[in-house]
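All remarks here apply to the structure that follows.
Excluded from the complex is one protein chain; the other protein chains are retained at their positions.
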Amino acid sequence: MSLADIPVIQGVASSLTGNAPILLREIAEHLRRLLDCGETAAIDLQALPLTPADRAWLRERLGNGEIRVALEAEGQSTLEETGCQGVWWVTHHNEKGAVVSEFIETAFVPELVKAHPDDVQSGLEHLELLISDLC
Amino acid sequence: MQGPLIDTLARYGVSRRSFLKYCATLASMMALPPSAGRAMAEAMAAAPAAAKRPSVIWLPFQECTGCTESITRSHSPSIEGMIFDMVSLDYQETLMAAAGHQAEEALHNAMKENEGKYLLIVDGSVPLGLDGAYSCIAGKSNLEALKEVAKGAAAIVAMGSCAAYGGIPKANPNPTGAVSVSDVIKDKPIINIPGCPPIPVVMTGVLAHFLTFGSLPEMDKLGRPKAFYGETIHDRCYRRPFYDQGKFAKTFDDEGARKGWCLFELGCKGPVTYNACATVKWNGGTSWPVESGHGCLGCSEPDFWDGGGFYKALSMPADPLKVVAGAVAVGAAAGVAVSFANRAKKSGAKGGHETTTLADLEK
Amino acid sequence: MSATLEKGVRVLKEVIDAPIASYFNSCVHCGLCAEACLFYTETGDPKYTPIHKLEPLRRVYEQEYTLLGRLKKLAGLSKPVTDAELGEWQELVYNSCTLCGRCSVVCPVGNDIVYMVRKLREGMSASGNAPDGIKGAVNRTVTIGSPMGVKLPAVKAQMKHVEEDYGIPIPLDAEGAEYMVMLSSMEIINFPEYLGAIAKIMQQAGKTWTLCSTAFEATNAGMQIGNSDLARVIVSRIVDGAEKLKVKTVISPECGHAYTALRWEGANLIGRPFTFQVKHIIEVLGEFQEQGLLKTEGFETDKLTFHDPCQLARRGGVIQPQRNLMKMVAKNFVEMPDPGFINWCCGGGGGASAIEEGEELRIEAFKKKKSQLDAVKPDRLVTACANCRIVLEEGLEHYQMDIPVVGLTEMIAEHIPEKGA
Partner (left out) sequence: MNEMQFLTWVRGTGLNIAVGIFLLGVIWRLIEIYSLGRKKDLSAPRNVPGASGWHTVFRRSMPPKDMGMVKKSPVSYIGGYVFHIGLAVVVFLFAPHIKFIESVVGLSWPGLPSQFVDLVAVITIAAMVVVLADRINKPVKRYLSTFEDWFTWTVTFLPVLTGWMAVQHLLLPYTTMLALHILSVEILLVVLPFTKLFHAFTVWGSRYYNGAVNGHKGVAV
């Protein structure tokens, strides 16, 4: 018997549980708070009992927005705006490409995207160095 | 968020965003709310960089080196590595270049130089049988070695189920008289990181905590860090919805198994096992036992080896019911004996019957 | 003068059987039987809860027939049944129980409570703890021949009266007759119309029948007191008479307990099946009606209702015939609340009416009947048991209710056309 004879059905190991639709309400609540008092929030998807099918359902419902940020830092991270503006789908991968954590963030811009003043300072210093080199 | 750690990391070429990402992931792994990731990043970044790296002594007793394997596999050249690089591993038989007298010397130097400050990591159980003769290093029994090294330690980490509870060496009938570290040492803070093997990130998490705050993290009553052992596998399992719906795999190759249904009936010990496998996963987040189709063995719980069988559902008897035939026989014998006595009594009462006459109605 | 506690307990040991053991083990103390017992519902006193009335029997069972009970008894951990206790229980086992059997119908675990009360009475009587009133009735039945002390000459006198009034001969000791008719002494003394009614009915039906000089009294106080030995003495007279006269059927009169004693207990008392059939007069009338042997004319027009004697209906299985007969002669027949199988007792069955000191309780319990009658407001009350009739009349009088009580058989007979008319 070869390996191929073992009847493993890929992807079937996940059917809808009904937990995803509930999340939509929670996201809506977070968005309301973002509008009312600017409070950002994040939902840790790995902390919830969701099957891959649930996640796919959620991803599909939320849809795709206009912005897709790719972050290269100890493996790739993607921060994708969903069809609902203000709702971001954040996926962190490790160097091997495996997903290490996954969040849904509600923010005007995710914190991670913004540059820290110290880093901007470093950037400025670097730029000034470049300029001084021109002279 | 700024501080010495960020600068250190920057020197190693690790960006601020990488560190934030790492902390967010660590928080997720530790089953903390997403906001805690940021808080942890702030705290760790602000922690003063140690002038001298804290010393760590690692003692192996009755063990299989699985725990060491597990930890070393977490060493991708990354932030975790950075955290490990922040300690000085002064004695670790498997990893150290030194051997023989040199190794012993390194151990004694480390103990002397860092007295009262070093962190002792132990993997493996301590045999008490035959005065500890079952396991000796450099002519010293594990018991002696543990007592000696523990004396000057700031804290002890019992790494793996053997060190934490006695583990497989202690399994029935426990031929070597194996005990856990906490059975021997009573006067030092001890943290247990059970598992067979334990999850690497738990070790880095505890180290990070020790480095950041100089103390051990909050523990449950089995001495385990609550962040990782606060909830059961079952409660965090992605197959939990199937349990709730009553959908169970009955064999390892049936329809239910292929559809990824709950493995409770195949003996999964998830409901009584406190560990983070379901969220942290193994091998760089690749998978974990339940995801690969096998029930949890409960390896992070005491005496998991004697828990009544890995493939028996938790609600099933741990031992086979041997008493049935005997009990039925004894019950039947008792019943028949009573019934004979009853019949004798009843026929006695009948035999003693005096026909009532009118006079017999009066007292 | 020889009744002792030991005798009582010995008799209880003799009568305890698997059903009783099963019943006591099944009781969960839910107390539903209380709701079915008119002595509880009318007084609200929990001591009248039927299952509680069996406490001495339960303890004897537990102490004698269960291993744990035996061990507890050996260790001195169980409370033995005492004579004083049985004395105290007299009120519960006799005065406040008419053996109506309603409790046995409601028990959710299926306990036949009245079955057990009947058995407990065996021990009560053998230990000398039966009420004096019933003892007197038993005494008169065994020595004189009837609980009210009626002797054969009184019956003969009655026969003569009836023969004169109706012009129908009353056969006595006629061998080979189809039916042997039994009487209750109440009918001989209080309701002589009964005998005349039987004569008219038998004549119309063209059936042969007879009275028996050695067995005219049907009631069995021995069964009411709960003593099988004495009940056997009484029932044997009837069996002997019926077998001597070679009758096919013995007709139990309008008396509930007489029917139970003869129809259901008789064969068991004498230890062999009867060679004849036993029927209640209502059953016989019902059969005649079905066979077209009973023809009536005219109707009662006032409002009538029917009181089901417990031993006839719930305890005897005769429920429909009396209704068919009522409808045959009554235009305005109205059922009481809780009729037939679930009727409420008059309060004086099972020997209770013979207990003088139980009268106050009986009157209290009669409130149940009163409320049923208040709901219907009948002009007259019909029944088919002479004992019920007496108790009903007493109760109605006490509560100053002007409702005459009549026997069904007599009422039917009144509607039988005069021969040749």
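Chains here go by letter, A, B and C, matching the order in which they are written, and residues are numbered from 1 within each.
We take it that a residue touches a chain if its C-beta (ideal position, glycine included) is under 8 Å from a C-beta of that chain, and two chains touch if they have at least 3 such contacts.
Because the structure is predicted, anything quoted here is derived from the model rather than measured.
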### Task
Tell me the shown chains the invisible chain touches, ordered by label.
B, C
### Query
Looking at C:68, C:84, C:157 or C:375, which residue reaches the missing chain?
C:68
## Note on the structure
Across C:17, C:88, C:243 or C:356, the one contacting the chain not displayed is C:17
### Summary
Contacts from chain B to the absent chain lie at residues 222, 232, 234-235, 243-246, 248, 264-265, 271-272, 274, 298, 301-304, 306-308, 312-319, 321-324, 326-328, 330-332, 334-336, 338-339, 342-343, 346
#### Entry: Absent chain, residues of chain C that touch it
16-23, 25-32, 34-36, 40, 44, 46-47, 49, 51-52, 65-68, 104-112, 115, 263-268, 271-274, 277-278, 314-317, 338, 341-342
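Going forward, only the chains that are shown with their structure count from here on.
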### Task
Could you tell me which two chains share the largest number of C-beta contact pairs?
A-B
### Task
Compare the CA centroid of chain A with every other chain's and tell me the farthest one.
C
### Task
Starting from the mean Cα coordinates of chain A and chain B, work out the distance between those two points in Å.
32
### Query
So how far apart, in whole Å, are chain A and chain C when each is placed at the average of its C-alpha atoms?
88
#### Entry: Residues of chain C that touch chain B when the two form their complex
1-4, 7, 10-11, 13-14, 16, 64-67, 70, 83, 125-130, 135, 138-139, 142-143, 225, 227, 229-230
### Task
Report the residues of chain B in contact with chain A in the complex, numbered from low to high.
1-2, 6, 14-18, 20-22, 24-25, 27-29, 31, 33-35, 38, 76, 78-79, 236-238, 240-241, 245, 258-260, 279, 284-286
## Note on the structure
The answer for chain B against chain C in the complex is residues 334, 338, 341-342, 345-346, 348-350, 352-363
